[in-house]
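Missing here is one protein chain; the remaining ones are kept as they sit in the complex.
Moving on, here comes chain A:
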Amino acid sequence: MASLRDIKSRITSTKKTKQITKAMQMVSAAKLNRAEMNAKSFVPYMEKIQEVVGSIANGSSGGSHPMLESREVKKTGYVVITSDRGLAGAYNSSVLRHVYRTINERHNSTDEYAIIVAGKVGLSFFKKRGMPVVESIVGLSDQPAFADIKDIASRTVGMFEDGAFDELYLYYNHYVSAIQQDLTERKLLPLTDIETGGGKSLASYEYEPSEEEILETLLPQYAESLIYGALLDAKAAEHASRMTAMRSATDNADDLIGDLTLSYNRARQASITQELTEIVSGAAALE
């Protein structure tokens, strides 16, 4: 059995760890609230832009644009959203594992794909495995503004337009609730399945100056906002995931402290009993 002092020091260290995990849990809870609000304030923009894109893309005149048409796939782009910091449970590993497996199944050589990654964890994961990372964002704030990611989003969309790759997939954790985050795979480009907002009757618009020119500005903006939306969603999921991970860490620390306190008390009692027996037997020997 461990000595009294050993047990005591383990209890203190576990208590300290518990304080840290508890603090992290509360910080994540606060950040989750903010991230949820950000994701919510993005919704009206997304709905509106989707409505307009949908009504143009499904319009009778059928405006065409390279971003709407599927072409032969020579190279595939993958946008992967991870976090900068760990300690978020399975948040990063589930995304990375899935992407890694998918890429290995689909491609035989590194020339066939390129990766755009957000977050340090993902960046080092792909670098370590020698996979081609063409763009990356690290050190993104917990409440990213659109301006922060505008550059990389428009470069990514630009690469598709230039033909650097012929399709673009997006991988991230979708925030469902504080205890559930779903891994999401989404085909971003070409825009083949545009939701039209529940199929309600759409106004037919006049286009000024022309449909093609509207698509020219509208579609890149739409694709960029899809990336931004995914990022906000992923941020909320990250905080939720970290909060859950830290809560279970705190609970585990509580259990551990309980067990240790029990064995500490047992050891203490045992040593007292032993001392008493020694005293009594010593006194008995003198009689």
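The rule is simple: a contact is a pair of C-beta atoms (placed from the backbone, for glycine too) under 8 Å apart; a residue touches a chain by one contact, two chains touch by 3 or more; residues count from 1.
The rule is simple: contacts and distances are computed from a predicted model.
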item	value
Chain left out of the displayed complex - its UniProt protein name, from "ABC transporter permease", "Cytochrome b6", "OB-fold protein" or "ATP synthase epsilon chain"	"ATP synthase epsilon chain"
Touch criterion as defined above, residue of A:S141, A:T217 or A:S281 at the omitted chain	A:T217
Absent-chain contact - pick from A:T156, A:S225 or A:T250	A:S225
Chain not shown: contacting residue from A:L4, A:I20, A:I49 or A:A267	A:I49
Hidden partner chain, touching residue among A:E72, A:E105, A:E208 or A:E287	A:E208
Where the unshown chain meets chain A, residue by residue	38, 41-42, 44-45, 48-49, 52, 56, 145-147, 150, 203-209, 213-214, 216-218, 221, 225, 228-229
